[in-house]
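Note that this complex is displayed minus one protein chain, with the remaining chains in position.
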Amino acid sequence: MVSQAVTIVLLLAGAGFFLAGTLGLLRFPDVYTRLHSLTKADNVGLGLMAAGLAVQAESWAAIGKIALIWLLVLLASATGAHLVARSALRKGIKPWTL
Amino acid sequence: METIASGQPWIIWAVFSPLVGAIFAFLLPRHASLVGCLAALATSGAILGLVRQVVEFGPQRYLLGGWGAPLGVDLQADGLSVVMLLTAGVVGAGVTVYATGYFQRSSQAARAFWPLWLWLWTAMNALFLSADIFNLYVTLELLSLSAVALVAVSGNADALTGAMRYLLVSLLGSLSYLFGVVLFYGAHGTLDIALLGDLTGPSPADWVATGLMITGLAIKSALFPLHFWLPPAHAAAPAPVSALLSALVVKASFYLLLRLWLDVFPVSTPVAGQLLGVLGAAAIVWGSLKALRQKRLKLLVAYSTVAQLGYLFLAFPLASTLAAATAWSGSVMFIVSHALAKTAMFLAAGNILRSVGHDRIAELGGAQRSATLSWIAFAIAGISIMGLPPSGGFTAKWVMLQAAFASGQWWWSMPIIGGGLLAAAYVFRIVALAFAPIGAPGTSKSVPKRMELAALGFAVAAVMAGFATLQILSLLDSGAPFGQIGAEAVL
Amino acid sequence: MDVMSLAANWTFDGLLALALLWVGWRVLASTNLFKGIVFFIAFGLLVALSWVRLEAPDVALAEAAIGAGLTGALLLAALSRLRRRQDSAQASDQPLDAETSRTARLSLGTQALLIVFSAVLFVCLGTAFLSLPPLTPGLGPQVAEQLSASGVTNPVTAVLLNFRAYDTLLEMGVLFLALVAVWSLSPAPAQLVTAPGSILISFVRVLVPIVVLAATYLLWIGAYAPGGAFQAGAVLAAAVVLILLAGENTMPAGSTWPLRATLSLGLGVFVAVGMSLMGMGRSFLDFPTDQAGNLILLIEVAATVSIGVTLAALFLGGQPQRGSPK
Partner (left out) sequence: MTATMAYATAGIGLFVLGLYALSAYTHLLRKVIALNIMASGIFLVFGAIAHRAPGQGADPVPHALVITGVVVAVSATALALALMLRIQAETGQPRLPDETSD
């Protein structure tokens, strides 16, 4: 029972981060801030979800796989965000300022 | 039931000789034409071996992997498959000889041509021999992709756009066919043609599947009004490719349509048959009229293909009656004779184009001085296209006329005869050029003898096919693909 | 199953189906081609999810790796080449192609006709599907019955590499043929990416070994769990594409023979195994039960390598030129 409650809380929290990230993606003013919102929120959101699922996992191997998935996504989204930001800079898009 | 293949598995060699050849032609690009010739030799041998087997022992069935339908995939060879295979073999072998002269050794085009052509041959043989409707989908895709790539080999803008339109249309046709496969599997749980044939009936799923498959295959066979892709693709391709496409590739999808119509589709209604017949008749008229108005020789020949394909579809309305076997036999005779004649025409047109440097009909007058044999070949092939005796075209039309009268639908004789007159008009339009006064002496290049002889050989074969009618029909009868009517009933 | 979870299932499947349709429509109707392709990749992932719901994890893997991943990469590469050429064409005052102009100038009548036709087609196909018998067993029971003789325990692999191995052989042929055809069309464009940057390069260095490991795992596990040569090949192709993107792509000068041999390996081994079995008096691709597992593994290993390299070569979009950067 406790483990299920923990999972539910973690999944809901993760979903909250995804929601916030998506809102940021839609509402933030320029490509850099949008990237920030997207990757940051998604990485944490996915981490929370992975943790929530790991609580339910039946073996250490499964937990390892979940952790690996999260790490790979972190790596990929960080690199992806970097590449998008770099190509935006090269195109001459100025970061948004107040 | 057919005998399980005994002795030498020629049926396997018929598919795998060109396939192995295609791999080696890719591995050894510098020796591609040599590989191509060897593979053509092996393939022809395998086809002859299989024909002998079918003549001696009757239809063959081969259980791939030893499983047997419905779990496994079977190959089958009956009279109909073997006649198609043989036609493809004769045209393929001849075009191989022609291509050794057409493409410069180890040029970029030659390197592209040989593996693609061997793939095309693999696809056709696999298609004629397959007994499984999903496997047939894969062979259809092999066929379209290799045919499209072959059109693009010439590399100019016309060829590329022609190839692209051909690809899009063919993929659409394949998808439509595939949807039919899905519905048939959903309704009956098997993919084998023979097993499926016992299960199909008048249910909505079977009707829709039938409609999807007929539409898909009619697109691929360029049935009017879905023919628009054919002339640009066939005309822009290199000459040996044009010959292969017009003589064989469109007939491969027609063969599949015929096979499914006979064995799988729920008892065909007269309505569908009549509709296909009307479209066929329209194709004859429209294709011929367009051919008459073309300014380029190769486009004229390509529109002639649109018209001639119309004849094949005239068998559908005739076959809903007692004259069915006669009608189908006429249709297959037509496939054979048109394949030979059209190969001759495209090869001859290719020779003329090479010798004069262009194929603008208005400026071809007097051009016969350089490629005389090719002009003769074109004229002789014209005899069969017009349907004059004793050519194969004549006997094919004769058999169809018999079917029309025997089935009490005399009106179908009108497009058969009218199409011959129209064909005469566009053939004479070209042949007359040979008798035109010699024009300004343009630059003319010589054409390798074997290219001219190949064109001439096919033209003569198309005319002589008339004398082989009985042999072809008795071979066709093996396994009675059209039901019980022998060759003697036809003539 | 209780009512709650049944309702949850229905809701999930219904929402997913609606999402498929909506995203599919966005793919086709988006004004900007780049957006359309991004939607296409998202669409592919939704399709993969649908396959999981349809209890077809093998297909889900294939769809995610090939349908969404590689097809998406092919489309993006093609788009960027289109735009690059367009930019240079624009500079030389050639007619500019506006990719935002979406439809042919169809007359209103034609468009209405097309819509009516589509609607009729939808109704016909729907009726046909609804008329299907609800419980036709298909070939499932026969596959289950013969599974123990197939040499593998994953039924999908058994169908692909044993019962219908001939289909798969021809399918490898289609892939091989596509490559021959693409090579016959054009030489490979010189370079894909300008200055990949150090972060991308180190990312690739970390990732490629993991990806290759994942491909090996998928290949190995395909015998008894979802996975197999095509999924593994697609993952391997992703590794090669990554290397190409990072610019570490010089091919040794000289012959293209080793590359050609690698590309033909899968098909060649497949045919050779089939022929050898014929030489032993069996029929083509008729594996002896005790050796079936090993022979299937042999074919799959060769196939995986060839599929990986072929898909990556298709991504490259043309024949690599001798001695020049691959």
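The letters A, B and C name the chains in turn, as written, and every chain counts its residues from 1.
By definition in this document, a contact is a pair of C-beta atoms (placed from the backbone, for glycine too) under 8 Å apart; a residue touches a chain by one contact, two chains touch by 3 or more.
Worth saying up front: this structure is predicted, and the values here are computed from it rather than measured.
K.L.:
Who does the absent chain touch among those shown?
P.N.:
Output: missing chain touches B, C.
K.L.:
Which of these, C:Ala42, C:Leu75 or C:Ala272, touches the one chain of the complex that we don't see?
P.N.:
The missing chain is touched by C:Leu75.
K.L.:
If the hidden chain were put back, which of B:Phe179, B:Trp207, B:Phe334 or B:Tyr426 would touch it?
P.N.:
Checking the options B:Phe179, B:Trp207, B:Phe334 or B:Tyr426, the one contacting the hidden chain is B:Phe179.
K.L.:
Which one, C:Ala42, C:Leu125 or C:Ala225, makes contact with the chain that was left out?
P.N.:
Once the missing chain is taken into account, the touching residue is C:Leu125.
K.L.:
Using the document's contact rule, name the residues of chain C that touch the chain not shown here.
P.N.:
With respect to the unshown chain, the touching residues of chain C are 9-10, 12-14, 16-18, 20-21, 24-25, 27-29, 33, 36-37, 40, 43-44, 47, 50-51, 53-56, 58-59, 62-63, 66-67, 70-71, 74-75, 77-79, 81-82, 85-86, 89, 94-95, 97, 99, 101-106, 111, 114-115, 118-119, 121-122, 125-126, 129, 132, 134-140, 143, 155-156, 158-160, 164, 167-168, 171, 174-175, 177-179, 181-182, 185-186, 228, 230, 311, 314, 317-318.
K.L.:
For the chain that got dropped from the picture, name the residues of chain B it touches.
P.N.:
Interface with the chain not displayed, on the chain B side: 134, 138, 141, 144-145, 148-149, 152, 155-157, 160-161, 163-165, 167-168, 171-172, 175, 178-179, 182, 185-186.
The working rule: only the chains that are shown with their structure count from here on.
K.L.:
Given which chains touch which, is the overall layout a line, a ring, a star, complete, or other?
P.N.:
line
K.L.:
Could you compare the number of C-beta pairs in contact for A-C with that for B-C and name the larger?
P.N.:
B-C
K.L.:
Can you name the chain whose C-alpha mean lies closest to the mean of all the C-alpha atoms?
P.N.:
Of all chains shown, the one whose C-alpha centroid lies nearest the global centroid is C.
K.L.:
From the centre of chain B, which other chain's Cα mean sits the farthest off?
P.N.:
A
K.L.:
Find the geometric centre of each of chain A and chain B from their Cα atoms only, then give the gap between the two centres in Å, rounded to an integer.
P.N.:
One centre to the other, that is 58 Å.
K.L.:
Find the geometric centre of each of chain A and chain C from their Cα atoms only, then give the gap between the two centres in Å, rounded to an integer.
P.N.:
27
K.L.:
Determine the centre-to-centre distance between chain B and chain C, using the mean Cα coordinates as centres, and give it in whole Å.
P.N.:
Spacing between the chain centres: roughly 32 Å.
K.L.:
Which chain C residues sit where two or more other chains touch them?
P.N.:
If we look for residues of chain C contacting two or more partner chains, we find none.
K.L.:
In chain B, what residues contact two or more other chains?
P.N.:
In chain B, nothing touches at least two other chains.
K.L.:
If you look only at chain A, which of its residues touch chain C in the complex?
P.N.:
Interface residues on chain A, with respect to chain C: 72, 75-76, 79, 82-83, 86.
K.L.:
Spell out the residues on chain B that touch chain C in their complex, using ranges where they run on.
P.N.:
9, 12, 16, 19-20, 22-23, 26-27, 29, 62-67, 70-73, 111-112, 115-116, 119, 122, 126, 132, 134-135, 138-139, 141-142, 145-146, 148-149, 152-153, 179, 183, 185-190, 203-205, 207-209, 211
K.L.:
Which residues of chain C touch chain B in the complex?
P.N.:
The contact residues of chain C facing chain B are 124-125, 127-129, 131-133, 136-139, 142-143, 146, 162-167, 170-171, 173-174, 176-178, 180-181, 183-185, 257, 260-261, 263-264, 267-268, 271, 274-275, 278, 282-287.
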